[in-house]
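All protein chains but one are shown in place.
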Amino acid sequence: MEKAQPSLHLAKRKRAFGNRRRGLLKRLLASKTASAGSVLIIVVAFISFFAPWISVYGPHEVDIVNRLSPPGTEHWFGTDNLGRDIFSRVMHGTQISAQVGFTVALSVAILGLVVGLYASMYKWLDQLLMRTMDALFAFPAILLAIAIMAALGPSVSNLIICLIIVFIPSVARIVRSAALVAKEQTYVEAMHALGASQTRILWQHIMPSTISPLIVQSSFIFAEAIIVEAALSFLGAGIPAPMASLGNLLADGKMYIYNSWWMTLFPGFALIISVLAMNLFGDGIRDLLDPHVRQGKGKK
Amino acid sequence: MPSIHEQEGGPMPLLEVKGLSKHYSTKRPASFRKSLVKAVDDVSFHIYEGETYGLVGESGCGKSTLGKTLLRLVEPTAGEALYQGEDLNRMPSRQLRASRRQLQMVFQDPYSSLNPRKTIGRTLEEPLIIHGIGSPQERTELAMRMLETVGLQEEHYDRLPHELSGGQRQRIGLARALILEPRLVICDEPVSALDVIIQSQIINLMRKLQRELKLTYLFIAHDIGVIRHISDRIGVMYLGKMVEEARTDDLFAQPLHPYTQVLLSAVPIPDPRVKKERMILQGDIPSPLETVSGCAFHPRCPFAVETCRKLAPAKREVAPGHFAACHLA
């Protein structure tokens, strides 16, 4: 009978875990900002994933005869100065922007987490990190990005590397400060008293409390990365020209803005939606995760 | 419960602390000068197996720092802490981690001392995982048994800390410390954050566990009634120094140090028929930042004489087993 208990217990335990997860999902759906953000993200993700199948025309298909034709049934968003289909180019542009944004956000989250956590543990690393961060923060993000791109040369992978360098400081700082707060909690001291190793304490007990600010910050970085990517491409320092990134589309439209407004409007709109989606999601998640952490404290 | 090891020269103490000090240097506010804070200053005492050693004093007297220094949660500045003859302060960290199986700690705040994200079961199994004890199934069983030992039920296994009351959380804190079957448990104000009734439950539980599991306690508290109730011997601390040390009954029958006398007389007695003459101290507990010449207590001591201002008194044995650091004792 004694033996039977734990296994019975394990079943209960799994159920409890499921409940807790379902609770989070439920609250995600209950929050208006978070659910609006999620819906927009799904739409954007869908578009960027299925872009090649949705659009009839290829993004690079040149049709000189029908250049600069306004939106209509043939070309929903019209065509550009080379007769390329704007609808197709916007969708491919969104795809590239989302890919860049996602890769940057994910890499920055992982690297920032590692750097931030270890900085909270080792003083020398903290000093090194913080001084480097200060130096990086001293430049405006765009200027720094242009300088790095100039050094590396224009390509998608270089752009991603460049954006990672630009955004790591802010994430590492946030992780570091959350970790420093957690480090002062008695339960961390209790782990030391139990004889746990530094690595274990760092990853098992301090890391979890940095996750929610990390998720929130990463979603904002996702949005930021899209904007900076567009800005760089617009300035010609981002994704190389023939590729259909949103920044390139806006740059192309600049010349024709008085006659062919659709060349600027639709990519601009796509940019707004993508950025808005991530920002709404980030805001919603922040509101959601904060009270969850607070629940455990302050009984009276 | 008088200790069985009444005299010096008995069996080897479980823990022997010699000249332990913890000094911090802190920047003074609005000044470039640094000053030395002697949080713990040249403290020596020993704890025998199976007894409860009470450490009492007011906030800022260094009693908590002392407890943490023993486990090297705070690195000591000087001195030795011999656990079964081996100096904890000189142990390499790997060996220290291993010896932490036998030296455990219970913390004051039942709210912040449990990780709010981990279930109770996970919290209890964590020490077993750290020290590589048992299979997952055995660990679960051990945790369940421990829950029962501290008076909780199996259903608490899956709860998160915020679902429990303060008293229940402190039971978990106790269970976490005891699951590794330690010999010495350092209890840092384990009941001071609790309501009186919950406090009495936890004190009774701790005494029961001590009997059943043959534990040795270093019990740190500021509540004199609690210290008296649970301790076999008591050390009184003031500003980082141990000013008096004696068996509980001796200390209460005949406190030798003026600070101990003041401390005992300050305790309100829940009986309106007793009208006691209270010794009320002038002034506040001085900040450890200010250095005092001579006896640290002399600025507030009602009996201070010229010697007290000049010379720091050494701890000496005034009666058998009764030590005091006072020129007048």
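Chains: A and B, in written order; residue numbering restarts at 1 for each.
Simple rule for what comes next: a contact is a pair of C-beta atoms (placed from the backbone, for glycine too) under 8 Å apart; a residue touches a chain by one contact, two chains touch by 3 or more.
Going forward, contacts and distances are computed from a predicted model.
Colleague: Just by its UniProt name, which of "Pyruvate dehydrogenase E1 component alpha subunit", "Peptide/nickel transport system ATP-binding protein", "Pyridine nucleotide-disulfide oxidoreductase" or "Allophanate hydrolase" is the chain not shown in this complex?
Modeller: "Peptide/nickel transport system ATP-binding protein"
Colleague: Identify the visible chains that the left-out chain touches across the whole complex.
Modeller: Looking at the complete complex, the unshown chain comes into contact with B.
Colleague: Tell me which of B:S44, B:T77, B:S99 or B:S200 is the one touching the absent chain.
Modeller: B:S200
Colleague: Could you tell which one of B:G167, B:P190 or B:G240 touches the chain left off the display?
Modeller: Once the missing chain is taken into account, the touching residue is B:G167.
Colleague: For chain B, enumerate the residues touching the unshown chain of the complex.
Modeller: That gives, for chain B, the contact residues 1, 58-59, 165, 167-168, 195-201, 203-204, 207-208, 222-226, 228-230, 248, 252-255, 261-274, 276-281, 283-285, 287.
The definition used in the following text is that only the chains that are shown with their structure count from here on.
Colleague: Quick one: chain A and chain B, Cα centre-to-centre, how many Å?
Modeller: Averaging C-alpha atoms per chain gives centres 49 Å apart.
Colleague: Spell out the part of chain B that touches chain A in their complex, as residue ranges.
Modeller: 68, 71, 73, 96-98, 100-101, 104-105, 107-109, 111-117, 119, 121, 126-127, 130-131, 137, 140-141, 144, 154, 157-158, 160-162, 166, 173, 176, 180
Colleague: Write out the stretch or stretches of chain A touching chain B in their complex.
Modeller: Listed in rising order, the residues are 2, 5-6, 9-10, 12-13, 16, 185-187, 189-197, 200, 204-205, 208-209, 293, 295-297, 299.
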